[in-house]
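Single-structure report; data block below.
A protein chain is absent from this complex, but the other protein chains hold their places.
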Amino acid sequence: MPTMQTVRTMIGTHPAETGVDRALLARVVDLAVACSTACTVCADACLAEEQVADMRRCIRTDLDCADVCAATARVVARQTEYSADVTRAVVQACATACRTCAEECGSHTDEHCRVCAQACRDCLEACEELLAAIG
Amino acid sequence: MPTMQTVRTMIGTHPAETGVDRALLARVVDLAVACSTACTVCADACLAEEQVADMRRCIRTDLDCADVCAATARVVARQTEYSADVTRAVVQACATACRTCAEECGSHTDEHCRVCAQACRDCLEACEELLAAIG
Amino acid sequence: MPTMQTVRTMIGTHPAETGVDRALLARVVDLAVACSTACTVCADACLAEEQVADMRRCIRTDLDCADVCAATARVVARQTEYSADVTRAVVQACATACRTCAEECGSHTDEHCRVCAQACRDCLEACEELLAAIG
Partner (left out) sequence: MPTMQTVRTMIGTHPAETGVDRALLARVVDLAVACSTACTVCADACLAEEQVADMRRCIRTDLDCADVCAATARVVARQTEYSADVTRAVVQACATACRTCAEECGSHTDEHCRVCAQACRDCLEACEELLAAIG
């Protein structure tokens, strides 16, 4: 089975109910997990670049974004005893980390930065959609 | 050497500079790490309780708080190419997770919940102090 | 772009070289990330079940497997200054966590446990393939 499809199925058949569209929750989880992994790879690829001294800010924003996206994916993946307050605060932090990282990675021409910036923008867009849904 | 003292030393001798008081950064890292661990133990202890069905909300808030505090500790521990925007957003999320978990754990009489609620309140207080310092 | 496909692209174009087949590394990362997320959702779904007291072992093995798979995905995703020793030890731990969780989830009939058990088996299989490749 194609990996994250697994997760979409599970979120869709969860016994609890949050009042938030499950497809949207699954999309945020999926994109946050992908963004976290992309940022981990991008930080590591930046570290291998000859001009690593010029990649310090990119590595830093990648590492932050990886950590925040990973925590966000876990919080959003949980539907038992849902808290709109915690979800909103965490997804806002995730949006900020993704926006910052998308800007930084978007300013570099390396292939890994270009792909990572897109992963950040995709996650940011899903976060903003979820924030609008939570209100 | 007494464990987290290690970390305070390292944060204090870091080659980069954020403009934020290093002792305060170290205190947030220390308390976020302690809170994350306390929440992990509390969720696990709640799960072992005979009345586990009554502890669902507590386990959920513990797991969220553990994840958010862990990510926050990592972001705040980094001083290279510091971003006030990312730090503020993450520390705000941490404060919300800690406040929510302190309220939930504080409503239970189990020893692990009582100790965990205090760890959450301590971390929340440090987060609020850092937010005031960042502005 | 379909999420984790992003990551496969990035791992494939990384500037460093580990001597291990990149498609295999990408497969382990992909399946470990999917398994970690599946286990997070499964633990949360078990917690919402009416018979939560019977799901204690499943929740525990899910939480462990989620944490170990997340760390494994990060280690395997890094190709700069690759260490076969660290990779081998971490992937062995991941295989053990996945095997244990697949057995436990496989003994329950809930849909989320069934899907999670399959995610664990898929990740276990990829880990064993990587262990064979590392030697």
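Order of writing sets the labels: A, B and C. Residues in every chain begin at 1.
Definition applied: contacts are C-beta pairs under 8 Å (C-beta built on N, C-alpha and C of every residue); 3 or more make two chains touch, one makes a residue touch a chain.
Only a predicted model underlies this, so the values are computations on that prediction, with no experimental measurement involved.
Contact with the omitted chain, checked across C:Leu63, C:Val115 or C:Leu130, is made by C:Leu63. Summarising the interface, subunit C meets the missing chain with residues 56-57, 60-61, 63-64, 67-68, 70-71, 74-75, 78, 80-81, 83, 85-86, 88-90, 92-93, 95-97, 100.
Seen across the whole complex, the unshown chain contacts subunit B at 1, 3-4, 6-7, 9-11, 13-16, 29-31, 33-34, 37-38, 40-42, 44-45, 47-49, 66, 70, 73-74, 77-80, 111-112, 115-116, 118-119, 122. In the full complex, subunit A touches the hidden chain at residues 43-44, 47-48, 52-53, 56, 59-60, 63.
We adopt the following convention: only the chains that are shown with their structure count from here on.
Both subunit A and subunit C derive from one sequence, and where they touch, over half of the residue numbers involved are common to the two copies. Rounded to a whole number, the gap between the C-alpha centres of subunit B and subunit C is 26 angstrom. Rounded to a whole number, the gap between the C-alpha centres of subunit A and subunit C is 18 angstrom. In subunit C, 44, 47-48 are the positions where the chain touches two or more neighbouring chains simultaneously.
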